[in-house]
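Removed: one protein chain of the complex. Kept in place: all other protein chains.
Chains here go by letter, A, B and C, matching the order in which they are written, and residues are numbered from 1 within each.
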Amino acid sequence: MSDLLTLDNIAAGYGEAQVLSGISLNLREGEALALLGRNGTGKTTLINTIVGLTRRRGGAIALAGKDITKLRPDQRALAGIGWVPQERNIFRSLTVEENITAVMTPGPWTVERIFGMFPRLQERRRNMGNQLSGGEQQMLAVGRALALNPRVLLLDEPLEGLAPIIVDELLAALRRIIVEERMSAIIVEQSARKILPLTERAIILDRGAIAHEGPSPELAADAVRLASLLGVAGKPGAEVAH
Amino acid sequence: MTDIALSHRPSPEAQKARAVLLGRSRWGVAEIAFWVIAAACYFLLPTKLSLLSEIAILGLLALSIDLVLGYAGIVTLGQGAFFGVGAYAAGLAAKYGAGSAPWSDPVIGLFIGGGFAALIGFITSFLVLRGSDLTRLMVTLGVALIVDEIVNQTKWLTGGSDGLQGVLPSAVLGIWDFDLYGKTAFIYSMVVLFVLFLLARAIVKSPFGLSLQAIKGNPLRTRAIGMPVNGRLVAIYTIGSFYAGVAGALAAQTTQFASPDYVAFHRSADALLMLVFGGAGHLYGGLLGSIIFRTMQDVLGNITPQYWQFWLGATLVALVLFVRGGILGLLSGLRDRMKRKGDAA
Amino acid sequence: MLTILFDGVAYGMLLFILAVGLCVTLGLMNFINLAHGAFAMAGGYLTITLMQQAGVPFLLCLPAAFIFAAALGLLLERTLYRHLYDKTHLDQVLFSIGLVFMSMAMIDYAYGANQQIVNLPDYLTGRLNFLGASIGVYRLFVIVICSLLVIGLQLILTQTRFGSRLRAAVDDGRVARGMGIDVTRIFAVTFAVGSGLAGLGGALGTGIISFDPTFPLKYMIYFLIVISVGGTTTITGPFLAAILLGVADVAGKYYVPAVGGFIIYTIMVLVLILRPQGLFARGPAR
Partner (left out) sequence: MSAKILLESRQLVKRFGGILATDHVDFTLPEGARHALIGPNGAGKTTFVNLLSGVLTPTSGEIFLDGVNVTGWSARRRAHAGMARTFQINQLFADLTPLETLVLTISERENAGWSWFRPVGSRADFVDEGMALLRQLGIEDIAHGRVGVLAYGKQRLLEIAVALAQKPKVLLLDEPAAGVPEHEREQILDVVAALPDNVALILIEHDMHLVFRFAKSISVLVNGGLFMEGTPEEVASDPRVRKVYLGEEEVNV
């Protein structure tokens, strides 16, 4: 499988603040990557950098062999970057259906297929974006990104703040999109346990740099190691005794 | 003045740092030269004295906007309202106080004009405390329009669109009469401008002035360090209104006339333009701007009035697009660059 | 009474067409364009010129004014305005006042400072009697045209893909960009259409309001009132505000000429103050 998305030595931040430094990673066609780390380590900044919304201070990004470093966000979206923002950011004066059709580009993902994936959205297709529950907003955010018929899907904390039932429903949908449809994806999550089974590889960020990279199953199997890498167990330096 | 900290001697670094801070309020050569030349104009351009008085008055109006906008960051499109209030208040005092000294004395008139404007400024200052630049623009514009409307509708008092006739101020301090050649008017305007300029200079170099610049830079942080932001804004807006009112009073006294033109939108806009021409936040920006503005108007306006208006607009557009910070901004940018070059060498 | 109401509605609708472009572009790019009235003036003077110099029929002048003002808007947006989106409101105000001055000077130079009068075609003059009220045919015409435009705008905004993309961009420009929507282009088109509508409004206005070179300044205030009272997030808000303003202005000038202007400005200031976060903030967030 060939490289779909390549980041080469990316440094980026907002305004004067530099959040990321020296990030290099690659995503293969059809691969799903978990992007883990505590909050504040730069996960969202990395996603926003791929989308084109941060100030880049160095490095290059390529999508399917094409350099997209200099492209504007809207050009990147059309080039195949599908983005599910952290805050969902549903267009609130658009109906559910309009949220999808407004950004639609031709491709395998049609309105019908998206509604098929999320029957709840079908029921609420005439509702305005600001009348949805958190879970419905999240589904719509995923559906909206799919409507772009992207080459890669970037999901920024898709499970955050959702009720357990909704989380299960969304995870099932993500499994279908990623595992069955072979959609390439990068998933940012704090709930590492939930997302690792969906992905093949995992990357852990710490202080804006990559602290660990490896196969997801391996990480999922080693709870102690995972906890220590995420920095939630024991004092750093005193850990990883196993 | 340094009686507080005698118990311990500040470090040499602190003394040096203090010298640097105090050095910012020392008079520079260029500054002294500016005022010497201004005074010398009395002899150099004896035929242009009334134009020069007008420039001084416009400069004072622009200075009032500089205090409010350039230092405290309050965007205003309505400074003409206070100019007008000052003009009418002083004009009416001169008209109805005629003969009954001291009410018709111009200096008293200045205080009446400035005082009324400051009162209106104080009351309306609460309207500009909150809100974005855009809200402030529209509120100040709205206030100016209301004043304009009042001036036009209270014909019995202001003379309506015909203007206030019969403004005959008596001699300045009972000594110097206004003459046909505008000699008294020029000296009078220049002295008032200089005195108010000195005051403004003291204000902006003081801790109070510094706090205004801080508010302009970051209101959130100024509140977090315990600064009474609203109080400071009310204070400077009122002071700015006073300045504009005094400028209006000067205008009414030296031209012996006041008209709705004084409160019209273009008065506020022109003064703002002068400030932007010269450079906001430099104290001298408004003065320099008024000189350039009025000279350009004189030269270009003589060709056709439309010509002047067109080039005024074009200059403004060019200024916003290419020269941020006006002439003084440009100069200080150049100076910084040269300094940096000097440091690098 | 009914006559005044009717005149007021006609005037209000005209104000809406004149101002709607400004409302949308302000909401979309947070850009304050005080020179919006200049595009209306362009449309008005084009109509005057075409009718008086070239004898073009009035009804043809309307689309011509739209196209002319829209083209002018597009040209200026692409060459000048786009450099100002990330500048402060003060800069935008100074810049657009500069444009206002230039436009006023050019019109003054070309046409003189006099008020221009247009001779409307016969079928648009005269009055009708309706429920005892005397109604000007031309005002009826203005109401019909403006109503059609309002309905058309509403349909474009709610029923077309362009409309939904425009609303998306107004809702959240940053995310809209991330979703492949070229906000810059949408803005250029919206700006052009808004200018065009102002031009059309200017053409329609030749029969109701007098045109002289101070037009952009005089009407700037009205536009600002429409925006401050109506807001920028919908077009129904400005529409209602414009109708209210039109009726209040006409009725005020008729019944209480002394305080008419005073009341309108006071309302504007009050509205601005009573909405403390600034009028253009969109209510409490979510």
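By our rule, contacts are C-beta pairs under 8 Å (C-beta built on N, C-alpha and C of every residue); 3 or more make two chains touch, one makes a residue touch a chain.
Worth saying up front: this structure is predicted, and the values here are computed from it rather than measured.
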Touch with the omitted chain, as defined above, among B:187, B:203, B:314 or B:331: B:203
Full-complex contact with the absent chain, from B:39, B:171, B:227 or B:314: B:227
Those residues of chain A which, in the complete complex, touch the missing chain: 13-14, 16-19, 21, 38-41, 157, 159-161, 189-194, 207, 223-224, 226-227, 230-236
Contact footprint on chain B, counting only the chain that is left out: 1-2, 4-5, 10-11, 13-15, 17-18, 20-22, 24-25, 202-203, 205-211, 213-214, 216-218, 220-221, 223-229, 232
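Here, only the chains that are shown with their structure count from here on.
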Category of the chain touch graph - line, ring, star, complete, other: line
By mean Cα position, the chain sitting nearest the middle: C
Cα-centroid distance, chain B relative to chain C, in whole angstrom: 34
Whole-Å gap between the CA centroids of chain A and chain C: 43
Distance from the mean Cα position of chain B to that of chain A, given in whole angstrom: 55
Residues of chain A defined as touching chain C within the complex: 51-53, 72-74, 77-78, 83, 85, 89, 91-94, 98-99, 101-103, 105, 129-130, 144-145, 148
In the complex with chain A, residue positions of chain C that touch it: 161, 164-165, 167-168, 170-172, 174-183, 233, 286
Residues of chain C defined as touching chain B within the complex: 32, 80, 83-84, 87-91, 93-95, 97-106, 108-109, 217, 221, 224, 228, 258-259, 261-262, 265-266, 268-269, 272-273, 276-281
